Structure formats: structure tokens, C-alpha cells
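Dumping the structure here so I can ask a few things about it.
For this depiction, one protein chain was excluded, whereas all remaining protein chains were kept in their positions.
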Amino acid sequence: MNVFFIIIMGIIMLAGVFAVIRFIKGPTTADRVVALDNLSTIVVATLIFMGFVFQRFIYIDVSLIYAVLGFIGVLTIARYLEGGI
Amino acid sequence: METVLLYLGYFFVSLGAVFLFLGAFGIFRMPDFYTRLQAGTKSSTLGAMSLILGVGLMQPEWFFKTLIIIIFIAISNPISSHALARGAYKTHQKPLTDTIDAYEEVVKEDETKNEEE
Partner (left out) sequence: MIGAAIYAIITKDLIFATIGTSLISLALSVIFYLLHAPDVALTEAAIGVALSTIVFVIAVRNTKRYEED
């Protein structure tokens, strides 16, 4: 059971490393914003999984706030690229 | 019954982790912006939803809250990816291969209509 948790966390951390590499390499602004959006989704999933590992119900709330508010920053930058706001 | 839910939760958590990894790997490997957007948003949305559903199945008293988070992810992730694709189109990013640009034809038709009026 513990081995299962460690394997899942390793896979998710590998995914985060790939997204961060794209964030550093990405030639244009939009590539970096895509990497940031993907990292935010990964963090939402990871926080819920770690709340399950710690067995605390209150830890879900952080992830709920991230899911509600996390896309507003990406939306703002996309509107700036479009020329609006 | 609880054992069945537990193993179903293991299955969904593993599936979600694999899909999150595939989405990030697609972002790393793909050659061009639009394919990166496709791999990054679709696959990671499915992965996150599946992983959260797996946690909700493993802890049945958390199921309602995880359902709320799944609904929020299903609403907010396509909105942000749509806005990103629109913004990248407006900054004149070209795809690598030849594609049919239907949106440009629509914009041109609108411009000619406005000039006629």
C-alpha cells in the first residue's frame, strides 16, 4: 500500500518535471502559459491525493480554492495576448 | 463492497496518474504550439478528473466534495484552453503543417460585408 503511494507520487512528480522543462524552454509566451496551466491542473490533483495520504478532510479545501480560482490568471494573460482585457 | 470500492479507487488513481504523465510528456515532446495545447489540456483534464474520482471512491465520505471539484475542473479547464488558443491565434502563431483556416475565411467575409454596407 505504501509502495503504491510512492509509485503514484513518482509518476506525478515526473510529469511536473516535464512541464517545468517546457516552461523554461518554451519559445513564446503562449507555450509558457500552457505549461503553467498544466502545472496548475497537476497541483490540484496532487493536493487531493496528498490529502488522502495524510487522512485529513480539511486539506481538500485548498484544492477546491485552486480549482475555482486557478484559471483566472491564465484567462487574464490570454486576454492580454488577444489585445483585450 | 468496501474492498471492491478500494480496488476500483486504485484503478482510477493509477489511470489518472498515467494520463497526467502523458499530458506533461506531450507538452514536452510536441513540435508546435497548437499540438502542445491539445496534449496538455485534454489529457491532463482527463487525468485530474480520474485521479480525483479515484480518491473519492477510496474514501466514500469525501465523495460529494470531490464531485464538486470534478465539476469545477470540467468547467474551468476548457474555458482557459479556449482563451489561450484564441490569444495565440491573434498573436499570429502559425501551425507547422498546412491547415485549412476556416476562421480566417469567416473574418474576411465579415470584413467584405462591412465594406459593402
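The letters A and B name the chains in turn, as written, and every chain counts its residues from 1.
Keep in mind that, in the parts below, contacts are C-beta pairs under 8 Å (C-beta built on N, C-alpha and C of every residue); 3 or more make two chains touch, one makes a residue touch a chain.
Since the model is a prediction, treat every value here as computed from it, not as a measurement.
Partner chains of the missing chain, restricted to those shown and counted over the full complex, are A. Summarising the interface, chain A meets the missing chain with residues 20, 23-24, 29, 32-33, 36, 39-40, 43, 46-47, 50, 54, 56, 58-59, 61-62, 65-66, 69-70, 72-73, 76-77, 80, 85.
We adopt the following convention: only the chains that are shown with their structure count from here on.
Rounded to whole angstrom units, the spacing between the C-alpha centres of chain A and chain B is 12. Chain contact summary for the complex, chain A toward chain B: residues 4, 8, 11-12, 14-16, 18-19, 21-22, 28-31, 33-35, 37-38, 41-42, 44-45, 48-49, 51-52, 57, 60, 63-64, 67-68, 70-71, 74-75, 77-83.
By the touch rule above, chain B contacts chain A in their complex via residues 10, 13-14, 16-18, 20-21, 23-25, 27-28, 33, 36-37, 40-41, 44-45, 47-48, 51-52, 55, 58-59, 61-62, 65-66, 68-69, 72-73, 76-77, 79-81, 83-84, 86-88, 90-91, 93.
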